[in-house]
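Apart from one protein chain that is not included, each protein chain of the complex appears where it belongs.
Coming up: subunit A.
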Amino acid sequence: MTQFLSLLLNGISLGAIYALIALGFVIIFKASEVVSFTHGSLLLLGAYAIARLADPLGFLPAVLVGVLMTALAAFLVERLIINRLRGAPVISLAIVTIGVDIILLTELIRQIGPDILNIPHPWGGDSVRIGGVGISENRLIAMGVAGVLIVAFFVAFKYSSWGVAMRASAEDGEAAALMGIRQGRVSALAWVVAGVLAAVAALFLVGAPTPGVSAAAYTVALRAFPAAILGGLDSTGGALVGGLLIGITEAMAAGYQEQLSFLGRGFGEVAPYVVMIVVLLVRPSGLFGTKELTRV
């Protein structure tokens, strides 16, 4: 039972991080009608920038600058590439983002090299025990920060002008344009928000119990894709549920590895994809996705 609770808590904390990434993925899809595969490398960029800047600047300034850099990178991708291809088929746009991702990733891997960079989190790699359930401090703080960010995001999405503009233009772009809503601006802001969320996620994703910033962090980021897709690509609530579901699945599959040994070692890493496939077989547009995604 203790093991189960411990895995559940760790799963939720991991899931909260995935939810941050998935939320960015979903709002980009809603605002720009792009399935953005650049998200993995943006995340790695955030982690890399924070790790490199932490030494000269100190931890907190490094986090601030790293988050801003990632947001700026996302903004530039939107302005310089995606915005110019407005109206292109979804597939072409997705492939363009894969291209951007490969370029960014290659450069980042060249920069990182074979090293594993460390982000000197002030909270270190210690674990705490809550009623016999163990969790790393990093993950505990991640859960708190992610929770605050997610609540802030949903409040803004529901009540702010940006939220209303964004939901309006996601529902009917032309009608929104006729109301004077500038879709370019809505879309650029969505990318910036997604960049911020990805960088914050990166900050925690490369902390304990994960070893540090290496090219491998990229594959971790990729697990947020099934989170966004199984929640329903155009549903922010779905991203949250999907993120948690994937996080818990991954933690459980890794924790009960011995019982699952007939599936081979490291099943935890593929479990998210298995869950995604199962969900999509039953509900092709995800748990909360709109049934019809084509627009007339």
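As a working rule, a residue touches a chain if its C-beta (ideal position, glycine included) is under 8 Å from a C-beta of that chain, and two chains touch if they have at least 3 such contacts; residues count from 1.
Throughout what follows, contacts and distances are computed from a predicted model.
Colleague: For the chain omitted from this view, which of "TatD family hydrolase", "Heme exporter protein D", "Acyl carrier protein" or "Amino acid/amide ABC transporter ATP-binding protein 2, HAAT family" is its UniProt protein name?
Modeller: This omitted chain is identified in its UniProt record as "Amino acid/amide ABC transporter ATP-binding protein 2, HAAT family".
Colleague: Touching the absent chain in the whole complex: find that residue among A:Pro56, A:Gly87, A:Gly132 or A:Pro284.
Modeller: Answer from the full complex: A:Gly87 touches the omitted chain.
Colleague: Of A:Ile109, A:Leu140, A:Ile181 or A:Leu222, which one is in contact with the hidden chain?
Modeller: A:Ile181
Colleague: Using the touch definition from the top, which of A:Leu57, A:Ala168 or A:Leu189 touches the missing chain?
Modeller: Only one of A:Leu57, A:Ala168 or A:Leu189 touches the chain omitted from view, namely A:Ala168.
Colleague: Over the whole complex, note the residues of subunit A touching the chain we left out.
Modeller: Residue positions of subunit A that touch the missing chain: 87, 161, 164-165, 167-168, 171-182.
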